[in-house]
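Have a look at this one.
Shown here: the complex without one of its protein chains, the others still in place.
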Amino acid sequence: MNKERLLEINNLSISFKTDDGDIPTIKNVSMHINEGEIITVVGESGSGKSVTMRSIMRLIATPPAIYTGGEILYKGKDLLKVSEEEIRKLRGSEISMIFQDPMTALNPVFTIGEQMENIYIYQGQKSTRSKLPRSKKVMKKEARARSIELLAKMSLPNPEGILGMYPFELSGGMKQRVIIAMALIKTPRLLLADEPGTSLDVTVQSSINEELKRLVLEEKISMIFITHNLGVAKQLGERTYVMKLGEVVEEGESDEVFLNPREEYTKSLMNALPRIV
Amino acid sequence: MNDYIIEFNNVKKYFQLSHGGLGKNKKIVKAVDDVSFKVKRGVTFAVIGESGSGKSTMAKMIMKFEDVTEGKILVDGEDISAMKDKDNLKAYRRKVQIVHQDPTSSLNPRKTIKEIIEEPLIVHKIGDAKERLERVKELIQVVDLPLNYMDRYPHMLSGGQKQRVGIARAIALNSKLIVLDEPTSALDVSVQSKVIDLLKKIQKEFNLTYVFITHDLALVKNFADYVIIMQRGNLVEEGTTEELFNNPKQQYTRKLLKAIPVIGDDEQAFLDRIQLDDHTISM
Amino acid sequence: GTGAATPTTPNAPTTPAADDGFLYVAQQLVGTIDPAQIKDETEVLTAINLYDPLFYPDMENDSMAPVPFVAESYTVDDSAKVYTMKIRKDITFQSGNKLKAADVVYSMERMIAINKGFAWLWSGVLDSAKATDEYTVVFTLKNPYAPFVSTLTQLFIVDSELLKANKAAGDFGDNGDYGLAYIAENAAGSGPYKLAKWDRQSYIDFVAFEGYWRGWKDNQIKKAQMLTITEEATVKTLLVSGEADMIHQWLAVSAYQELKSTSGVVVAEDPSAKLQYFPMNMQKAPTDDINVRQAIAYAIDYTTALEDILGNSVAAAGAVPVVVPGASENVKPVTRDLEKAKAALAASKYAGKEVKVTFMYLGENAQQRQFAQLVAANLSEIGITVEQMPVSWAQVTEAASKPDTTPNLTVISDSLKYPHVDSHTYGIYHSSAKGSYRSMSWFLDAEVDQILTDARKAATEEEQMSLYKKSQELVTAKFPAVYLANPTHYLAYRDYVKDYNYTGLMGYDLAFYGLTIQK
Amino acid sequence: MENQKMKSDNRKYSSRKKMIKRFFRNRMTMVGLVIVVVVLLLAVFAEQIVPFPDSNTIAVNFKMMNKPPSNINLFGTDEIGRDVLSRTIYGARYSLMMAGVVLTIAVIIGVPLGLVAGYYGGAVNSVIMRITDVFLAIPSLILALTVSAILEPSLINSMIAISFGWWPWFTRLTQAETLKIKNEQFIVSSEGIGASKFRIMFSEILPNCLPTIIVKISTDVGFVILTGASLGFLGLGAQPPTPEWGTMISEARVYLPTVWWSSVFPGLAILLTILGFSFLGDGIRDAFDVRAQ
Partner (left out) sequence: MKKYLVKRILGIIPALLGLSILIFILTRLMPGDSIRLAAGTDATPAQIEALRIEMGLDKPVYIQYFNYVKGLFTGDWGLSLRTKRNVFLDIRDTFAATFELSLVGMIFAVAIGVPMGVIAAVRNNKLSDQIIRVTSLSGIALPRFFLAILLQFFFSYVLGWFPVIGRGKVVPTGITGMRLLDSLLTLNFAAFANSFQHILLPAMALAIASAAQIMRLTRTNMLEQLNKEYIVAANSYGLPSNLIYNRYMLKNAFISVLTTIGMQFSSLIGSAFLVETVFGWPGMASYSIAGLMYKDYNAIIGVTMVIGVIFAVSNLLVDIAYGILDPQIRLGKA
């Protein structure tokens, strides 16, 4: 395919400072994603999926993390080298992240509306006192409209009502949908979905995944989808990366990877999977 | 001896929310609503259902952590709601054990593995210190853990290993009935399959009965003999595993089946045969 | 204070707390301003400012001997029981009413009826008080009572018309509540100052009563505040910084030594009519043995106590302060003599046994803490162990009520209750006085009782004095106490305050009317 | 997913060795440790260290009263001519003993009550916590004052008096912790094997409350010493010649500001000790809990 290369991770290596010394956690990971593509990353727990994703947005605190090598090119720019200022501008507007646990990823003491509005208004600003592009009043109105639109798209009933609610008033599935809407509020180019909704029910989870996929395709957003569920990976992504102990051990077209795994590790994962036939 | 180790006869469990106050609109949650079933000895009896459907509540009632609101539960032919005093209860708890979902939170972080496995023996005053130590060693071997793990603390073990400790503790008293409340949902697929294998092995060895609570239908297919499906406190469907997968009667059951994420084309094909709107499965 | 205009310390604040009028800092709060209920120094001071007493100490001659004040003159009949007093005709109350004989009678009757404060001075003594004409009062006593005139320094005359007009329902028959409710908040006197404001938990403001019968001179104090501050460091800071003009007498001695060297501050030192002593419980082992008491008395290091702890104080010679007329010159201060002490102890019935005494004192008082340490150290030298009992004043008074709760030794500071030798003889050692902090020796002696009773009745001054002196000699011989000192009385004030005059009678030296400001 | 939770739990209860390592790595903690060790050593070996060993006895030297710091008396002398340095060193003993006794009593009473209240819940909880509330509603100072007034002032009694108002805090703390822990799976699973309530409270719950309790104890050491000082301020603390710091300060404060040494040095001693224990407490907390690193 000749689509434009959106993000390219080359030989990324990350260590963590711990009480037992520095532990290399991400080892020479390389990945890429093109415009409009959906890829999945699978691997057992602790294999480094989340750390890789979070490092794209520079959300890991340094220390304890140390970048020991490699680069993360977004539209040709190395995200590891840009200023704090620039990365903040990118966060939420160009690259967004969906968090895995709907119970903890929402601030418990602000309404959904306030939280969404803040993102819409202040995303990328240096401070709340910085000059806004339009008057705050206008922006508030826009934020509201956009929030309602997104919540509706996520098949949430009564989006207006939800804006006035606090996280604890919503069910897990609703919260997860809200989190997705938050990540999309500024229509990012790249969406990093870190196992969204895995703590939820199977039925809820599968419907969320479907809605997410539909929305991403609709808005022409590229997505890296992390999961440890091979089935989900296969259903969602065109290409798949398999990670183990901080390394990418296999990559390729999803069908190919799952139906004809080349690596021992991938095979063992497949074998461990309970099958219904 | 009774064929059935557990019998649920029209069991109900209601929770009252917002108690106190000034008496108006007391909200009642029907966690388990008029459920009846029987569990044969030596089988793996699966309970399936979405979150909040009452699965754990049933487990708690079997364990006598919760009392029954209405109806009767017979275990080994004995009405367990009649057991009131402490000694009876203690004796009952030698018979029935539970393995919890989250292996980390179900082990006391400040005790060694040996202490954890030994605790039921101490509580029930079984053997002297030496005998108990022997028994602990034996149990550790049964669950395939290295013996030198005895003096470790839970946090030094992996999830799968912790779950094995939980299982060792559950079988320490030679209980015949073990309730498994989502015992593998916290584990990785690869670890999960090992734990399931272990459970199968032990079941054969000691002729145990499992009540297996889960929301993973694929796992049920591989592990359970008999299945009941719960929805909002009601039992909506039951049958042998084969029956259920091949001929799901309820719309809800079919929806659950459809939601299984699968890899193989054969599996996909299997799921594709299930129609959500009518009862037939096209061949 | 008035000192604010010329700050004497370089960094004195420019806006002092009391920027108008004289500021006196007291150590304790005033509980009542009713002259029938007052009992301690700050209350007496308040009364002196608001009221006039029947008699006054002879300030002009630097003596505490009572001289007529509201009374103009008096006579005593031969039975020594009937006192006829002429009342001054030029006194007007602050209400505008004239002060007359009826007011004096009313004041005395009210005092006895309410039976609080200083009522005990007269309640068993007085038979009747009558106004025989507008300006003559006749007091008839039940028995001859030598110190009667002296006690009248504590009889403050209240405005009977005002109180009658403001009486509320009460237990006193026709007199209702005897004006208790009214007088609890208001002044009803003829004194030099009017009550301007009374903040019960903090201060009292006084302003001059223009119609005062003794008149006003320019440099007298026209406006004053008595402010209560308990924290010593704060009190010192107030005076040193010039915010306060005069501070109380209860600081640690070292504080006055320190203040002496502060520029702009004057420290007045006077021999006092106070008795600082340690009564020994004569009814409790081991101080029930005179030898033990003697041993203790000889073991104490008086020099250190007088010079280092009390700072240049006069050694006490028995119970009666040396400055009081009637103090026996035959009674001499005891001096330290360890040999005598050891010998006495050896002669006691406790010889060879472990001797242990309890020593009670006020824990919050620096001086008394020092006494305790000193006594403990001194007595250990002759083999007596001291158990220290630091307590509050409430506990001292409770302990004093019974012989078995009274400790072996207690630190007591006793000031004259009325300017008469009777206060420190009859008042302490007569058996009728038992159960109060004044009699913690539990001294019971029929002979002394008789002599003291006779002294009160004695026909002539001479006979009276010789009896009082004899009682002192008899008492001292029994070693009922360690008589430590007639401690120096200290008072500190700014140097522009003049005419401060200490006479020994509680509160009178502080009367604001007697002070002048000269800058 | 849940594995992530597992990982963080792993860290929460990380191994002893790591905890110790973390503990020793923090500079502030080490400063605290050094201070605490020094104070403890001073307390234990006071007799051997002090220049004037008789300064906590009845020895008096009025000629040397209130002398400023000099070569002989590094910290000057007090109102009775005793060496302030010696007394300050002796003071470590009494002040630490006071803290030790008060906290022991408070823990012995407070912790079991908290465990029972938290674990039993319901009416038992209400009764215990209401009583606790009553004690908490009286400012500890007033309570201690009243009680020590009842008991006659002495070091022992002021300890009892302070303990009287201290245990409720431990009850509250333990109850809150117990409430948290009681719903953990491992408690349920102990119940499942038929363990007695007593066993669950003391063998399962208590060890898990200990870190919190230990941290509280370490920070409370200072507050106890301070409360003791306040009692001393009102004349109800330790009694002469006992050189307890708080009492030393309050006795010496009447000589302020001129004679500053006899109150300032014990004041500094309290300050240092409290800093030491607080740093140590913070260190212990951080060692138990990596998230705050």
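Details
Note that the chains are named A, B, C and D in the order they appear, and that numbering of residues resets to 1 at the start of each chain.
We take it that a residue touches a chain if its C-beta (ideal position, glycine included) is under 8 Å from a C-beta of that chain, and two chains touch if they have at least 3 such contacts.
Just so we're clear, the structure is a prediction, and the values are computed from it rather than from any experiment.
From the options C:L126, C:L238, C:L310 or C:L467, the residue with contact to the unseen chain in the full assembly is C:L238. Across the entire complex, the residue among C:L29, C:V266 or C:L444 in touch with the chain not shown is C:L29. The residue touching the chain not shown here, chosen from C:T262, C:Q283, C:S392 or C:T516, is C:S392.
The residue touching the chain not shown here, chosen from D:L136, D:L179 or D:I214, is D:L136. Here one chain is not drawn; of A:V42, A:M57 or A:L212, the residue touching it is A:M57. Interface note for the absent chain: among A:G70, A:G92 or A:G231, the touching residue is A:G92.
On the side of chain C, the interface with the absent chain consists of residues 11-19, 28-29, 31-32, 37, 39-40, 115-120, 123-124, 184, 199-203, 227-231, 233-234, 237-238, 240-241, 243, 391-395, 397-398, 401, 417, 435-438, using the contact rule stated above. Summarising the interface, chain D meets the missing chain with residues 28, 130-131, 133-143, 145-147, 149-150, 152, 222-223, 226, 229-230, 233-234, 246, 249-250, 253, 256-257, 263, 267, 270-271, 273-275, 278, 291-292. Mapped onto chain A, the footprint of the missing chain covers residues 54, 57, 59, 88-93, 96-97, 99, 101, 104-111, 118-119, 122-130, 166, 168-169, 179, 182-183.
Please note the rule applied: only the chains that are shown with their structure count from here on.
Computed from the mean C-alpha positions, the centre of chain B lies at a distance of 88 Å from the centre of chain C. Our note on geometry: chain A versus chain B, Cα centroid distance of 34 Å, whole angstroms.
Touching two or more other chains at once is no residue of chain C.
Residues of chain D in contact with at least two other chains: 2-3, 6, 14. Across the complex, chain B meets chain A through its residues 50-51, 159, 188-190, 192-194, 196, 215-219, 221-223, 245, 255-256, 259-267, 270-271.
Interface of chain D with chain C (complex): residues 58-60, 62-63, 65-66, 79-80, 149, 152-153, 234-236, 239-241, 251, 253-259. In the complex of the two chains, the chain A residues touching chain B come out as 44-45, 172, 200-206, 228-232, 234-235, 258-259, 268-277.
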